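Missing here is one protein chain; the remaining ones are kept as they sit in the complex.
Up next is chain A:
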Amino acid sequence: MVFSTLEHILTHISFSVVSILISIHLIIFLLVNQIIGLYDSSKKGMIITFFCLTGLLVTRWLFSGHLPFSDLYESLIFLSWTFSIFYMILYFKKHKNYYLKTIITPSVIFTQGFATSGLLTEMHESLILVPALQSHWLMMHVSMMILGYTTLLCGSLLSVAILVITFQELIQILRKRKNFYFLNESFYFAEIKYMNMNEKNNILQKSSFLSYRNYYRSQFIQQLDRWGYRTISLGFIFLTIGIISGAVWANEAWGSYWNWDPKETWAFITWTIFAIYLHTRKNKLEDINSSIIASMGFLIIWVCYLGINLLGIGLHSYGSFRPN
């Protein structure tokens, strides 16, 4: 009883803190960041969220006696916890990496929101572990998989950002043909936005306007791209280890290291897609191609992580909506 109350409190605190954070981010985004205090508070908020989620996981662990990886609800909580741990790592490394941080906070709110939403209410009680899950491999496999998903999601979101920026450019070019004058003004606003993003509030001369704009835009895209590449490479390692530990575990428990179970297959598809991403980088094909592939990877992770579970097929059918 005490446990469930504590759990309840922690869930709600973490969720509301993240919701406040997201509104702060919106305020920063909409009203130009005149209030520096807000940015600071968003940091503090993330730290609070991190500790709440840690507390939540530990409570569940103590309460159920096994690691909190056994169903979708728990794995979603773990997912948002790994997101917040990334934030913490970046925070302590004192990297000037605003891109990843801005991507992480909304990710936490979405996963946390989905986990706490009414959709999964029946799953909130911690379940017993079925015999097949009672293995030390559970910790290794699930934590590595979720760590991999988190890292790959962050990385591919950066690629999605690149795509959005590039297509914004395309749209602007299309618009240019229609209305040149209007465009000049929108350029001006876009310019200011980019300056803010790069934290460089130089006063520009009108003559060198376009070249500056293009310079910062390409700088920004390059930075996003490089961070995306590093993050995805890291996530790829986790995913590889996760899939392999799953295969070894399956060989211990069921006598076959590969069964073409839907979840397995989709994990392998995810792995293949990110392998393609890494290869496109190798060949120095156009950046945009690799971004498109990484964005595909983003969708495929969600299919792999949620889609297969919601269908409730195969060995990994934890957290399906099917009544037991």
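Worth pointing out:
Going forward, contacts are C-beta pairs under 8 Å (C-beta built on N, C-alpha and C of every residue); 3 or more make two chains touch, one makes a residue touch a chain; residues count from 1.
Criterion: contacts and distances are computed from a predicted model.
In the listed set "Nucleolar protein 14", "Mitotic-spindle organizing protein 1", "Golgin candidate 6" or "ResB-like domain-containing protein", the entry agreeing with the UniProt name of the missing subunit chain is "ResB-like domain-containing protein". Across A:L129, A:L163 or A:I288, the residue that sits in touch with the chain not pictured is A:L129.
Only one residue in the set A:V18, A:I103, A:A247 or A:I301 touches the chain that does not appear here, and it is A:A247. Checked against the hidden chain, the listed residues A:T11, A:S84 or A:T280 yield one contact partner: A:T280.
Although one chain is not shown, part of chain A still touches it, namely residues 128-129, 131-132, 134-135, 137, 223, 226-227, 229-230, 233-234, 236-237, 240-241, 244, 247-249, 251-258, 260, 262, 265-266, 268-269, 272-273, 275-276, 279-280, 282-283, 308, 323-324.
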